[in-house]
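Selected chains only, in their assembly positions.
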Amino acid sequence: MKDKAKKYFTDEMNDRDRAIFECGITLGAIYHQFQGTPLTNDETTIHKLEEAIEATMSKQPWIENVKISIIPTDLKNGKKVYDYSELGRANFKADVIAAYGTVKVSGKIRYIEELDFPLMYIDDISAS
Amino acid sequence: MKDKAKKYFTDEMNDRDRAIFECGITLGAIYHQFQGTPLTNDETTIHKLEEAIEATMSKQPWIENVKISIIPTDLKNGKKVYDYSELGRANFKADVIAAYGTVKVSGKIRYIEELDFPLMYIDDISAS
């Protein structure tokens, strides 16, 4: 697919650079768009939110796939009025594939206990 | 249902006041949580986002029902890489029912052309 935005980037940008960049954008976007969404450990609601994040965030440029699996561990059960949670730093589990030109990049969000941090990282870069 | 939070409110607060207040909170929350979500006029994606907003936002306190019908009028078609939109002020169509004690309140978000504004308003208050 022709990239009408390519001319705005520095000429030094190669396919690998670009796939990595777009993967980063979408991981940052997912996290900051949906954090704070009210949530309980109810499986139906969790599944609907996962599907909506996947469908909407895969519209982002050069994103081939988005897979979301919300971690329900600490989510409240919603049985009483105030017993619900919000999608927070420990609940995000995202897998994003960005593809640009000949390069595919696999990026993830995982809460890492050792860092007490929802780390965004790249676990695979492949060229065709 | 007993309300463990009632004591934090002023004693002047009656059921009507409270249902109106909770309805307002959830309308404001819907609008500011989901604005900016990437979107095209693709019906499947729109439907998934509607379902996710309904399921998550109905967890809010004293909310009986949330119905979302995204207005696709100005949404791009997503056929080219950068041809997508975001959920914005003209796309929200929300119907929220809050119920507290003996009172039900129906609140809405509608984009009002005359005001060029995504108005949140109450169109019905009923007591049982």
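The letters A and B name the chains in turn, as written, and every chain counts its residues from 1.
Operating definition for what follows: a residue touches a chain if its C-beta (ideal position, glycine included) is under 8 Å from a C-beta of that chain, and two chains touch if they have at least 3 such contacts.
All values reported here derive from a predicted model rather than from experimental measurement.
All together, the complex described by this structure holds 4 copies of its single chain type, of which 2 are visible.
Heads up, the rule we're going with is that only the chains that are shown with their structure count from here on.
Taking each chain's centre as the mean of its C-alpha atoms, chain A lies 25 Å from chain B. Residues 1, 3-5, 29, 33, 36-40, 44-45, 48-49, 51-53, 55-57, 59-62, 78, 80-82, 84 of chain B are the ones that touch chain A when the two sit in their complex.
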